[in-house]
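Every protein chain except one is present and positioned as in the full complex.
Order of writing sets the labels: A, B and C. Residues in every chain begin at 1.
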Amino acid sequence: MNTATLLISCPDRKGLSAAIANFLYTYNANIVHADQHQDETENLFLMRVEWDVTDFSLDMSAFAAAFQPIADRFQMTWSVALSARRPKVAIFVSKYDHCLVDLLHRHKSGELRCDIPLIISNHEDCRGLADYYGIPYHVITVTKDNKAESEQAQRALLEASQIDLIVLARYMQVLSHEFTASYPQRVINIHHSFLPAFEGAKPYHRAFARGVKLIGATSHYVTEVLDDGPIIEQDVMRISHRDDIDMLIQKGRDLERMVLSRAVRAHLENRILVYAKKTVIFS
Amino acid sequence: MNTATLLISCPDRKGLSAAIANFLYTYNANIVHADQHQDETENLFLMRVEWDVTDFSLDMSAFAAAFQPIADRFQMTWSVALSARRPKVAIFVSKYDHCLVDLLHRHKSGELRCDIPLIISNHEDCRGLADYYGIPYHVITVTKDNKAESEQAQRALLEASQIDLIVLARYMQVLSHEFTASYPQRVINIHHSFLPAFEGAKPYHRAFARGVKLIGATSHYVTEVLDDGPIIEQDVMRISHRDDIDMLIQKGRDLERMVLSRAVRAHLENRILVYAKKTVIFS
Amino acid sequence: MNTATLLISCPDRKGLSAAIANFLYTYNANIVHADQHQDETENLFLMRVEWDVTDFSLDMSAFAAAFQPIADRFQMTWSVALSARRPKVAIFVSKYDHCLVDLLHRHKSGELRCDIPLIISNHEDCRGLADYYGIPYHVITVTKDNKAESEQAQRALLEASQIDLIVLARYMQVLSHEFTASYPQRVINIHHSFLPAFEGAKPYHRAFARGVKLIGATSHYVTEVLDDGPIIEQDVMRISHRDDIDMLIQKGRDLERMVLSRAVRAHLENRILVYAKKTVIFS
Partner (left out) sequence: MNTATLLISCPDRKGLSAAIANFLYTYNANIVHADQHQDETENLFLMRVEWDVTDFSLDMSAFAAAFQPIADRFQMTWSVALSARRPKVAIFVSKYDHCLVDLLHRHKSGELRCDIPLIISNHEDCRGLADYYGIPYHVITVTKDNKAESEQAQRALLEASQIDLIVLARYMQVLSHEFTASYPQRVINIHHSFLPAFEGAKPYHRAFARGVKLIGATSHYVTEVLDDGPIIEQDVMRISHRDDIDMLIQKGRDLERMVLSRAVRAHLENRILVYAKKTVIFS
């Protein structure tokens, strides 16, 4: 089924639902899912509506023009996406390959509806895997001294492939503010702790030292403040006194790939709205 | 906030969302939550919409008359409930008091929006608890021979209090078909297994014998087939070889009260739609 | 079954297991559980062994004298407890009663093997509940100015009842260092976050503001640093954008009582060893 998905956030007002429903009905939309939420504290209206475009009588290239008057009337922030248009995703990776393996296998099996035109790494380690899945693998070495040039090279690749989303699959370099500012809500990271606990480096070591009974992983959009962006997905796993740091790292790998893949999937399926440093994840 | 909640299921057709949204907008409804789902297999439209009735210009006593034309047009099965009208709940219990303790404490703390005019039991054991919470406690002994009379006595009490919902909080008697048929989708039971595993008697003993690694509990509407009604909520808990049957029963108590209370709450908040022997639980 | 439980921690050395097993065998112990763990990083030997004392030929009053030579040889920190001796527990509570309800019900149902000679509160709110369960309820008002006197009054009560364990069941006052130092590893608190995230006040509000996808609760021994003592048990629960702060607080109540009761139970069953600011919880 080819569907269109409309995401809307705006000040809450009466008549919003009716205006949107009528607009879609006018063009004969066959709605397959709709979910709306009102945030009382922020007085916000948040909505996701998805419809089958088979019988939709409005050409999607004309959608923006047709919808804008309603958007203006209600001061909407909105976006629309077609399931037929597969987003272009770049994966950044360093040496740890467990998230990459997972993403590539899910992509191949059809779980992640996107194209992956390239993988960028600061190391050669994962090239074999990229080759197996037939995805171009670019090594751009990053040092203390060449950060600006390396990011320039990365951005050239991203622009050449018209990348929509960047997934940091345990990429061990911090991106510059300029970089992340160029891809707002379009860079997803996986952090190996239950944020906001253990922000920054070596979270498993610190979790071990603190003696927590559960370890966690958090996927979030990258902003200019490290490990502080809007959280998309989190999960935890029970550990015991028998688990040393190596075992925490091993168990954590399962968490990391589950949490990252769920976050990427929610993004690709246009289920995420960001507001007030938080996310709404429509189910 | 005083809200109204409309639950709708009907054959899926274009224009449904618009018709409902327009109807509500006509009377100046301030929608606070709306969620709709289309079941493709069954070609069903399923919706829950909740609005603040403060500015609603249609008197709720006139709602049915005003809405029925739309309901007829789309062949809707529908119901509307006001949060201001607290449903009347009867709890049935035998000797085990853990679910009863939990329900009464949640009720007192305001988590369960309902009135509880009576508790019915076939034993005296829980009378002290009922007294503490100030709820009339009726003992109706049930034997092999007096089932019909005891049910008659129970139903007289239920009718006298105009009971909307019956919660079987580990009530150890099987109700007759006549009884359950009189309260369709209005009797909630808790079964101490992860249904459909271990239907019937002694599920913990059978779980122990089978060597399962998780035990479960299931809350469902009671139908005339034992342990076969539409499932509302389920959950599980990990066990180990160190847990003997007594420990399974103990651990299971936590599961039972969590699962039952979530199911009762979903019912009281009008979040449940039943179709095709399944439930939709709107979140 | 009346059992004895021996908890041991000491520098790891060969022959430890044999020395302990031989000692127990000499006196005809019937071991029902034994679990030992070696912490390589700290070079520690940690053990819990539990035996049926029915046929044990050493009078338990003579145990210490008989065992001390072995303890000295291996520099053991050790303790032994008899299941027949029920620890004496004091519960501290303020206004929130959900943890208290839970502990008292578990106590009554036999899940928590202990005596509860008294409840201490800075408010009258929970007196009815204490009365229902037949437990003396002492109100000791705490103000900015009377902290020292109020603690003195509390400690007089604790000493009069020879209290072994203090459970802070959402007690909203910070105990002084003198107080907690007098009860090392004998004061258990429940904190309503997944520590070390959201230490200190109003964790649900901060969790809401940060937009986490799971809320947590942590039970720990109280030390002189707030929310920093050795963690005994933690758990989490999924939340969604539909949950406002009130709902977080409600959902959190279920977490708090589960986590606190598991921690108290582990303590009462002598399953906890503390070392290096961590706990080993023998299962």
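Note that contacts are C-beta pairs under 8 Å (C-beta built on N, C-alpha and C of every residue); 3 or more make two chains touch, one makes a residue touch a chain.
Given the structure is predicted, the values throughout are model-derived calculations rather than measurements.
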{"item": "Omitted chain's touching partners, listed by label", "value": "A, B, C"}
{"item": "Touching the absent chain when the full complex is considered, from B:N122, B:Q234, B:Q250 or B:N270", "value": "B:Q234"}
{"item": "Residue ranges of chain C at the interface with the undisplayed chain", "value": "14-18, 20-22, 24-25, 28-38, 40, 55, 283"}
{"item": "Chain B residues that touch the omitted chain in the full complex", "value": "37, 39-41, 46, 194-198, 209-214, 216, 230-236, 240-242, 244, 276-281, 283"}
{"item": "Contacts of chain A with the absent chain, listed as residue ranges", "value": "33, 97-98, 101, 105, 109, 111, 128, 132, 240, 242, 250, 253-254, 258, 283"}
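As a convention for this text, only the chains that are shown with their structure count from here on.
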{"item": "Most distant chain from chain C, judged by the mean position of its C-alpha atoms", "value": "A"}
{"item": "Separation of chain A from chain C, taking each centre as the mean of its C-alpha atoms, in whole Å", "value": "41"}
{"item": "Chain A residues counted as touching two or more neighbouring chains", "value": "37, 40, 283"}
